[in-house]
Structures are given as structure tokens and as C-alpha cells.
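A protein chain is absent from this complex, but the other protein chains hold their places.
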Amino acid sequence: MQEAISFTPQLAASPIAKILWLIPAVPILASGVIALLKQPRRQAAAVLSIGSLAFSLLLSLVAFGHVVGGWAHGSAVRETVNFTWLQFGTSPVELGWVLDPLSSIMLVMVTFVGLLIFIYSTGYMAHDENFTRFFCFLSLFAGAMLGVVISNSILLLFMSWELVGLTSYLLIGFWYQKPSAAAAAKKAFLTTRVGDVFFLLGIVWLFAQTGTLLFYNNGAGSLEGWALTGLLSQPAALGLSAAGAIGLLIFAGAAGKSGQLPLHVWLPDAMEGPTPVSALIHAATMVAAGVYLIARVYPLMQAGALTGSTSTALTVVTWVGASTALFAALIAVAQNDIKRILAYSTVSQLGYMMAGLGLGGVAVGMFHLITHAFFKALLFMGAGSVIHGCHEEQDIRHMGGLKSAMPVTFATYGIGMLALCGVPIFFSGFWSKDAILESAHGWTLSQAPFYMLLFGAILTAFYMTRQVSYVFFGAWRGHGHAHESPRVMTTPLAILAFFAIALGVIGTPAWPWFRSFLGDQAAVVDIHAFTEPAWLMLLLTSCVIVIVGIGAGWLLYGNKSPAAETPDVLEKSAPWIWVVLHNKFYIDELYGVTFIAFYAWWARVADWLDRRVWGGAVAGITALFGLWARLNRFLDTNVVDGTFDKSCEEISTGGGLLSSVQNGIVQNYLRILALAVVALVAFLIWSSRP
Amino acid sequence: MTPLAGYLLIAALLFAIGLAGALTRRNAILVLIGIELMLNAANLNFIAFWRYSPHPEALTGMMFAIFSIAVAAAEAAVGLGLVIAIYRQFHTTDLDKITRMKG
Partner (left out) sequence: MSPVFYLIAVITVGGALAAVLLKSVVHSALAVTGAFAGLALMFLSLDAQFAGFAQILIYIGAVAILVVFAILLTQGSEILTDAVFSRTWLAGFVIAAAVFAALGWAVLQSAPVLPNVSAVPAVTVHDIGVALVGRYVLPLEIIALLLTAATIGAVIVAMHEKEAAK
């Protein structure tokens, strides 16, 4: 045992931390420039896009190196750069970014996998006419995702989060002329939105309660001691503390983005997008953003947990994760689209990641995230290569025997598949999944998640074997000739395959580098960890899982290649189960009759309100105005004009009347004279009376 | 009723009658006759007052009446000449028909 090295937190910002904002900014800038380019300028778009992400990768490596260097010297690196964006009266709106082990490792993963996928896309989308638009959106996505990763302010994280959702929408619906693609994009956006509403509530509550938007701020951040104790002491509903409630709200947002059980419906439909999109967004990065979010706010999620037990929030996370893992694995067994199988596999693995976070902590969940990113991106890109080689065919029942026609794809795909199944020792997937199973076994509250995850692992091996058998083994059932993909597509596959194997090294119990790195502890090399009985039991269990799963799959499907029209083996033996699984447990239909029907009804009510009530009110007011105008006109014409005209008439008539006095008859004048004289005389006489 | 009052009353009556004639008759000549009557009434007034005045030897009233007669004669001449001239123009002496001074 090495002596514990004291870790002194290093808070002053190093040069790399100060320019950390460039990592997301440069791809976004590139996206903006590409947006101004015309469609035919493909090379410029690709160069800008790949170049910007390569630059971000370089900076991420520098940052990673800096953090590792600091860690190796015994100082826990957590450097933040914060600034105030706006001032609302007395409360400032702060933004900022943080450089710590979690963010640095995520930066490297995102930029590296992203770069490989970008390079792959230049080959995959070569025949597409909207090449430039594709790279514009890809760069925008990359920038937004990196923004989520480095963000120290929950507001900045949310802004980037929303931008990620937007670009996901744009990319899923890339071929928007296809109605199914447009519908899928809309579904993705709306479903994640449901989660985002809860997320926003959580943000607002957190800000209101702690008074700060920053996570880490020299002890004043919302994830640091003082704020957390405040949150814990504040009671919310149902026996939860404010910390627990906020944690659950944030988890709701993560559940939307990461496709956890009730909000998973968008992920399989998102396969309508081009395969690089599926690889990047729906395997490696965006869906991992939810997991990353939980990892980022882990102190909040964990708050209130007594030693040896877990908090309410984490318990919920665990249950949801385990359920999702099992549920999605069941559905994947009965799918026939190559990408859909992978999509459900992603949902299932995300469940594993969430369960890992809840059961074992940040390192357990994040390790699986990292390894999963590599082999799932590999699998998707391999699937893309297969689709490309089979002339845009996606149904696995129309493929077969590709191992000879597409050898590189087969080899890399095989490695990815074995990593996903968790084949022991050699593949990284084993180490990460094993860590999760270990944590589940050691969970004090219940052993049910352990068995769910176990069964899920068996199913994973089973359906992946089924898929590989259908695609690569047996006889060719498609049309035309299958051909291998160009170098620009197969090279990234090879690189990813290498990492799918190599990454396992950093997560073994003998040398728990990953866990120590994230946990700010010294990494101890201890070969004897391999000989611990608990670990050996787990190794045995994993071997059993793999053998059972792959064996069953090979028995039922290996080398058989049934024709596309014949029903599946399982379908013949258990038709009811097959139908339920094939129709995804009818969740979409359930949503259709409940939420969507309600929403449609509500939309009709709103429309009626709008047209009749508000429209009626507006029409009423308009009519009132019309009436008023008419009244005014009436008044004006009749009263005002009338009065004026009348008075003029009166004057005219009066004048006429007066002028009739002078009728030219002289005697009249005389009479009036005489009358006046009489009056005068009478007056004189009367006034001079004594 | 003193004699003076009686003469004055007669004069007033004559004046009123002359005025009535001037105001109501249609023929222009009759209007002039009325005017003459009025002038005569005034003359009567003067003479009556002269007769019963304290100093009749001053002859004021008498003089006035004589001059008045002279003026009346001149005025009658001119007036009647005017009537003739108007008659030539309008071919009628009906005052109701001569309304050129209509305002």
C-alpha cells in the first residue's frame, strides 16, 4: 500500500484552462462559416469541419495532459473560469467552464470519436447532394456537445444542451423529404423536450435555493459543501429534501436525452438519420450527455446518502436504469433492421450506465460510457459500411455471408460486437460491464437490479449474435453484389476497434486508473486484485453469461440464413412473445392513445377557443369598433354636419326673412318709420311724466 | 276741452288720416295727397299754437305756417314730377308693383 498522497486542490486557472472555451467555440465558428458556403463547396466544408474538430482534439489532449500531470503530482485539478454574463438586479447570471478529470476525459473522448466519425462521413455522404449542410450541422453539434462538457454553469450547460437537441433534430431530419424522417425528428425533439421541462424546473429551483448558477466557485458553488447542506436541510414534498427533489428533476432531463424508460421512444426512430449521425449522436455523444449530466451533478444526487447506503435520487436512477437495460434488450431480440437493433442496444447500454452511476458512483458509470462510446460508434459505423456495401439495404434478412465480401468491416464489427457482449479479459466492454455488475451485486437495498442487469447481458449477447449471424454468416440473400467500403470509411473502423480492446486496460481492478483519476486518488497497481474471490466469482459469471448468450444465438441462427419471408425461429416457437417484442411492447401505440390523443384533443380545444372565444372576442371588439366608427360617422354626418348645415340654413333663412323686410314696397318703409316715431314719441311722453 | 285742445285734436286726426292714406293706398299720387294732408295738419297745429300763445305779435307760428305752405307746394311739384317720371318708366303707378328697391 502506498501512502496516501495529500491532494491539494489547485484552483488558479492555468493557461490551458483559460483558453478552454476555444474547444467548443472553434467548431461552432466553423459551422457558421460553412453555413455561408454554397452547396458545391464540399471540400471546403469538410476541411473546415474536420480541421476545427482536430484543433479541438489537440486542445483537449493538452488539457487532458495538464490534468493528468497535475494528478500525477498529487494535486487534484479543478480549475474554473467564471464570469458574469448579465445582472438581474442583485442576482448575477454567471457562466463559466471547468477543467477537471471528468471534463477532460470526456473532452478527449468526444473530440476523438467525433473526429473519426467526421472523417468517415466524408466517405459515407460522398454521394449525397447536401454534403455541406451535413457538415455544417455536424460541426454545430460538436461545438454544442463540447459546450455541455466543459460547462461550469448550469445555465450554460442547459443552453448547450438545448443546442445539442436542436442539432440532433436537424440531423435526424436531414433527409427531410422523407415523411418518416421528418416525423422522427419531431418525435425526438418533443420527447426530449418533455425531459427538458423537468430539467429547467430543476435548474430554476436550484438557482432559487442556492443563489448561484455555478457548480464550482471556490466553495460558493451549488455542488460545494455550503450549498449542499442548505439544500439538504430544505424539505420538499414526499419526504424528499430539496437536494433529492432537484436531483430527480435533473434526472428527468437526463432520462429524456439518454432515452431511459418512459422517454426512450425517440431513439429507435432516430435511426432515420444518416448512419454517421446515428453513430455520433445516438451512440457516442448526445445520449451520453444525460449520463454525463448526472455524473457532473453527482454531489447533488448523492447528497443525503448515509454511508453505506444511497440517496433517494440515486435509488430512482438505479431502478430506472436497470429497467431500461432489461426492457430494451428484450425488444432488440425481435427487430429486423440492422440499425434498430443497435439503437435498442444503445438504449439498453444507457440503462447500464445509469444503473452504474446509481450503484457504483461516477467512475463506474463513466467508464462504461467511455468504452461504450468507442465500440458503439464502431458498430454503427460498421453497420453504415454494411448498408453502403449492400446498396442502402437495411433489413438483416436480406443480407448474409458478408464476411467474405467485406472482410475489414467484418473484422472490426466482430471486435465491436464482442466488446458489447462483454467477452472477458480482452475487450473493454467486459471490464466496464463487470464493474457495474460488481456494484449491483454489492447494493444493499435490493439484488433485483443485479439479476435484471445479468439477464440483460445474456440477452445482449444473444441478439448481437443473431444480428452478426444474419448479416455476416450464411448465404447472401440480397440483391446485387456487396462490396467493401472505401479506405476513408474502414480506417476509422480499425482505429475504433483498436480502442475497443485497448481501453479495457485503464479500468481493471489491478490498476484502477480510471477510477482513481476521477476520484482524485492515487492509482495503485495491485495484481493481487485479480485473485480476490469476489472478482473471480464475477469473472466466472461473465463467462457464463457470454457463453450462454452467444451459444444460444449461434445455435438458433448461426450459418442458417433463412429466407426473409420465413418467420423467425423464436417467432415460430413463442409467437405471442415475439409479437409483443417485435412491436416494442406497444409503447408507441400506448402513447398514441393516451398522451398524443389527449394532446390532439387539447389542440382541437385550443383551436376552438382561439377561433370562437378569442377570435370571437376579437371579432366582437372589431364589430364594436365598426359600430363605433359607424356611430361616429352618423354623428358626424347628421349631428355635426347637420347642425352646421342647419345653422347655415337658419342664417340663410334668417337672412332671407330679414331681407323680405326690404321688399321694395315704399309704403312698408314708411310704415316702419311711422311706427318707430310713434314708439319714440310714446317713450318720450312716458319718460317725461311727472 | 279748451278750443286749443279741440284744434289740436283735429290736427292729430287729420295727420292720422293722411298717414293712413300714405301707408295704405296703392296709387302713388294718393300717397302724395296723404303727405299733403299731413303737412296741412302740421300747419294747423302751428297756427293753433300761435293763436293761443302768450306773444302772438312775434308772428313765429304764422311765419312757420307760411313757409311750410311754400315748401309743401314746391315739394308737391317735385313729387308729382317724380311720379310722372316713374310712370313713364314702369307704366304703372301701383306702388305694390314697383319693387325695384327690393333688398
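Order of writing sets the labels: A and B. Residues in every chain begin at 1.
Please note the rule applied: a contact is a pair of C-beta atoms (placed from the backbone, for glycine too) under 8 Å apart; a residue touches a chain by one contact, two chains touch by 3 or more.
Predicted model only: the values in this text are computed from it and were never measured.
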item	value
Absent-chain interface as seen on chain A, which is shown	665, 667-668, 671, 674-675, 677-678, 681-682, 685
Absent chain, residues of chain B that touch it	1-10, 12-21, 23-27, 29-30, 32-34, 36-37, 40, 43-44, 47-48, 50-54, 56-57, 59, 62-63, 65-67, 69-78, 80-85, 87-88, 93-96
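Going forward, only the chains that are shown with their structure count from here on.
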item	value
Chain A and chain B: spacing of chain centres that average the CA atoms, whole Å	123
Chain B contact footprint on chain A (complex, rising order)	659, 661-667, 670-671, 674
Chain B - residues contacting chain A, complex	19, 22-24, 31, 95-96, 98-103
